[in-house]
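Notes for the one structure printed next.
One protein chain omitted, others in place.
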Amino acid sequence: MSIRVRDDTQSANLSRRGFLRASVAAGGGLLIAFSLPSRLVDARETIEAESFSPDGFIRIDPYGRVTVIVPQVEMGQGTFTSCPMLIAEELEVALSEIQTEQAPPDGALYSNSLIGSQVTGGSTSIRAFYEPLRKAGATAREMLIAAAATTWSVEPSSCRAESGNVIHEPSGRKLGYGALAEKAAMVPVPEEVALKEPSAFKLIGTPAKRLDTPDKVNGKTIYGIDAKVPGMKIATLAICPVFGGKLKGVDASKALQIKNVLQVVQTADTVAVVATNMGAAKKGLAALEIEWDAGPNAKLTTSDIVADMAKASEADGVLVRHEGDVPKALEDASQTLEAIYEVPFLAHTTMEPLNCTVHVREEGCDIWVGTQVIGRAQAVAAELTGLPPEKVVVHNHMLGGGFGRRLEVDFIAKAVEIAKQVDGPVKLIWSREEDIQHDLYRPSFYDRLHAGLDSDGMPVAWSHRICGSSVIARWASPAFKDGYDFDTVDGALEMPYAIPNVRLQYVRHEPPGIPTGFWRSVGPSHNIFVVESFIDECAAAANKDPLEYRRALLAKAPRALAVLELAAEKAGWGEKLPERSGRGIAVQNVFASFMAQVAEVEVSKSGEANVKRVTCAVDCGVVINPNTIEAQVQSAIVYGLSAALFDEITLKDGRVEQSNFHDYRALHMNEMPSIDIHIVKSDEAPGGMGEPGTSALVPAVFNAVYAATGVRLRRPPLKADHLKV
Amino acid sequence: MRVLLTAFGAGLMVLAAGIGLSLANPETGGNALKPVSAFSEITDESERSAAIFTEAGKVIQHPRCLNCHPAGNRPTQGEDRHPHIPLVLRGAGGFGEVGMQCPTCHQRANVDLAGVPGHPLWHLAPIEMAWQGKSLGEICVQIKDPERNGGMSLEDLIHHMSEDSLVGWGWNPGKGRSPAPGTQEQFGALIKAWVETGAACPDL
Partner (left out) sequence: MGEAMTFKIKVNDVEHEVDVDSDIPLLWVLRDVLGMTGTKFGCGRALCGACTVHVNGMPMRSCVMPVGDLGESSVTTIEAIGDTPIGEELQKAWLDLEVVQCGYCQSGQIMSAAALLASTPEPTDHDIDTAMAGNICRCGTYVRIREAIKQVAQTSQGD
């Protein structure tokens, strides 16, 4: 089984509408394809049928080899297995027989319907492609059956598909997909195909082996940073350390004397050293004498930013949700609670540092990169080179982590700007320091919460005012409407609890100069922490068990209630724990998946929190690959733990203070809790799984710390100073 | 500079400590050592001896030295002496546990481009030489005790403090790390004078 990340040229003819097509291969070969990648389409006689989009996912060659063109990128989340599984299920081929190929930039064919463009992010891959990919598989299957039926002059209904063959049941005749491919390509594309009932699934729901991993254990997989282009040079960069600052001047004389250093390149806010290897480039960079013009943010500190947000959050924001009469309910309440919650800026730190290889020529531009947004990559290069987009060829690669960082094209733009000044191809690699200090950060937020409890201690009024940056306003500006966007309030808007009077407001406040971006679990990374911490405060104020309290509020949210109860049961909720140990719980409904987590935390007398165990129950609807779901939950929990325990990006004099993994930590093996994951069987539509584990983890840990110590902390990360005895 | 890493085969390589990654204050103030002559006015020899040791203590209790003399099994690092990140443990002979031995990260010399300190024999002081959490007086008594100083006589101690190149690393800790006060020569002179004045210790 091998995986090939598509690395060929894309034809200029990309604007063609997405059609379900069957085609005959050039040179008399046999082939059936649904909307072939356009490069191939041009070379083939095509039979275009009714519009059916998105498609373009399957190619079967004369030998019966099935290639799935995967519309979403692989950054660890398993799309290169789950997407083929959806096709294989309906096409009736073994998953192990499938080869995968990364889709080229073609928004018409490969657009993610939940995002509206060719983007991988937001835990949408399965949600967006669950139906289209199964339909593509089923359509191909029906056409192969029709081709076989014609060959044998029998009724299609007397034939069935199995393991890459069509079988005529009464006669026992059998033809492989390869042998049928050419004929199948001539079969009219059926307008309607029946999809399997979930009860008939043979592959979906089983722990299928991943297709992308064999070459990831022997060093063969080529990530963007591994791209090899003949004549390629290697560069590394320094960007003005102050956001919004510029490059004033640079003395490159010493750097240019270093062996294997070739060139020093400048752009408005960046200087790059070009060499034959990264070691020499780094050495050259260290030898530069650089003068920066720090610009307007030269004095910026984290405390200024927080103070500005605190002030901005005093005024009413855009009313996002309002039910009942919150002011009156607060007035009538037996007890009221107020709290301020904050979250810090966070960096992504994908294991593969940012990089991009570019070859700019007069007539065209090639880009070798790992990106979540292949179309945007093409567009930004076209804009910067002045070339038409079709002259920009993007070779996408496996991604060494994304987490939202590779939804941005800043590092592609930087590479193009530098490559324009370099003769031949150049690979730009960011140091980890630049990667951390010039990220687009998970925004910092400053939220005001206000709750009113009735005489039983149950919440009758809930007011939540969010204040902070809108990533959507920059990244997808049309989706920023009426002063707010769906992402910034996600998790707060549809909290599952039944509270009669609810008010949610959003105050957009952009920090000066600091770029913000999507980060794993996106809006909920902030909102679930706030909501699940504050509801815990309400329970404490009511002297009620946090589990019972939530349970009482979830009577009308059965899926949320079910995961809550399952996680609590499996975690041994209520069982006695040693002193300064506690359990915390959190429940959520985000990314169309329901999840609850219970964290068990022990806090030492010196205030160090040790997360010993995390129990998670998840209902993500139909399960495609339980192995991947478990992996994604483990992954998201670890990502959340780093944020809960260690991480924040802070600024001093306009500069990010953190620089590498010693001061922007990632959880290590020796800091791992045990993790138990329980998947609820469900026939609901599939939900997202990449993100949810992160947002649920942080409040579960903070609530556990409260249970262990009685100290309510309202701003991650945990600080030992606040918890020591 | 071409060096054979013979130590790999011989298993002499040792556990790293004090990967001083803190980039703050590479040159801290008050970084001088008083010469021995500065103590000549103290007439009582024992008092003078203790005063000299107290001066030498500025080196002994400097982060460059303390970081590798932890009381537990995990070295500290940085000016603030936080636990070494990532986790490394003493291991057999102070050379680190399997898989995370000193030279896995620490090279034969400082690697300034990476900010990683190095020495051919980078390793953790034995547990009996633990200094962290102790007063200077306690360290003084400990340093004289052959049971807790690696079996050294006072004469051996003078040579060790004056000449040992791993001790000397404290004054050559690489970019971004504050060096121990004074010079190794001055430190050695203080230790010698302390021994010669009776090796008296400051109050516990």
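Letters A and B mark the chains as written, and numbering starts fresh at 1 in each.
One rule holds for everything that comes next: a residue touches a chain if its C-beta (ideal position, glycine included) is under 8 Å from a C-beta of that chain, and two chains touch if they have at least 3 such contacts.
Note that the coordinates shown come from a computational prediction; the quantities given were computed from them, not determined experimentally.
Asker: Looking at the full complex, which residue from A:Met278, A:Ala298 or A:Ala552 touches the chain that isn't shown here?
Answerer: A:Met278
Asker: I'm checking contacts with the chain that's been left out. Which of A:Trp368, A:Phe403, A:Phe534 or A:Trp573 qualifies?
Answerer: Touching the chain that is not displayed is residue A:Phe403.
Asker: Looking at the whole complex, which of A:Pro84, A:Pro353 or A:Gly687 touches the chain that is not displayed?
Answerer: Residue touching the absent chain, from the options given: A:Pro353.
Asker: Can you work out which residue in A:Leu203, A:Ile637 or A:Leu651 touches the chain that's missing from view?
Answerer: Within the whole complex, the residue contacting the unshown chain is A:Ile637.
Asker: Against the chain that's been left off, what residues of chain A make contact? List them.
Answerer: Listed in rising order, the touching residues are 74-78, 207, 209-210, 212-214, 216-223, 225-226, 228, 234, 258-260, 276-280, 282-283, 349-353, 398-403, 429, 431-432, 627, 631, 634-639, 660-662, 666-670, 672, 674-675.
Asker: Going by the touch rule given at the top, which residues of chain B touch the chain that is not shown?
Answerer: Within chain B, the residues touching the omitted chain are 1-5, 8-9, 13, 19, 21, 85-89, 97-101, 103-109, 111, 113-116.
In this text, only the chains that are shown with their structure count from here on.
Asker: Using the touch rule from the top, collect the residues of chain B that touch chain A in their complex.
Answerer: Within the complex, chain B touches chain A at residues 19, 21, 23, 85-87, 113.
Asker: Considering only the defined contacts, which chain A positions touch chain B in the complex?
Answerer: Checking each residue of chain A against chain B gives 282-283, 286, 659-663, 665, 668, 670.
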